[in-house]
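I'd like to ask some things about the structure below.
Here the complex is missing one protein chain, while the rest keep their positions.
On to chain A.
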Amino acid sequence: MPLTINGHDHDFAGDPRTTLLDFLRRDCNLTGTKKGCDHGQCGACTVLVNGQRINACLTLAIMHDGESITTIEGLGTPDNLDPIQAAFVRHDGYQCGYCTPGQICSAKAMLAEAASNWPSFVSEDLSGAVRLTREEIRERMSGNLCRCGAYSNIVDAIVDVMEREQ
């Protein structure tokens, strides 16, 4: 069974060692997803698998046939940006831009997790409705490092998206 990547079918038949990240970048020519540390520590390779955010560097392409992958290329186009992409532009949520695709994919899934009331380490009440304070956003985005330190603008961008959605 092929993998469905951004709505298109891709067959994988390579070396089993190929990570999902290398498959996307090298074999599918989808270089928006970035390789940072390659060890699950930086989040630059964050993509969505069946709607959930994961580190594409710590999983094998061969494990994902039949699954649906969304990368940054699948979120918006230059003429029709995803609201999160537009907010990152408005708020300067980056400097060099290397971590940005991972940040945006991560933010996209983060908002869905919060809407499903998934708690985080800083949630005081485990069972209540999640309210995305800045502290909550910081904790929930802590898997995406930004060496330029654009963190405060990234949080501003996410807050902006939330406010516009309400």
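Following the convention adopted for this analysis, a contact is a pair of C-beta atoms (placed from the backbone, for glycine too) under 8 Å apart; a residue touches a chain by one contact, two chains touch by 3 or more; residues count from 1.
Keep in mind that, in the parts below, contacts and distances are computed from a predicted model.
UniProt lists the omitted chain of the complex under the protein name "Xanthine dehydrogenase YagS FAD-binding subunit" (options: "Two-component system, chemotaxis family, response regulator CheY", "Nucleoside ABC transporter membrane protein", "Xanthine dehydrogenase YagS FAD-binding subunit" or "Tryptophan synthase beta chain").
Checked against the full complex, the one of A:5, A:24 or A:54 touching the unshown chain is A:54. One chain is missing from the display, and on chain A it is touched by residues 15-17, 19, 38-40, 43, 46, 52-55, 58-60, 62-63, 106, 109-110, 113, 116-121, 123, 126-127, 138-140, 142-143.
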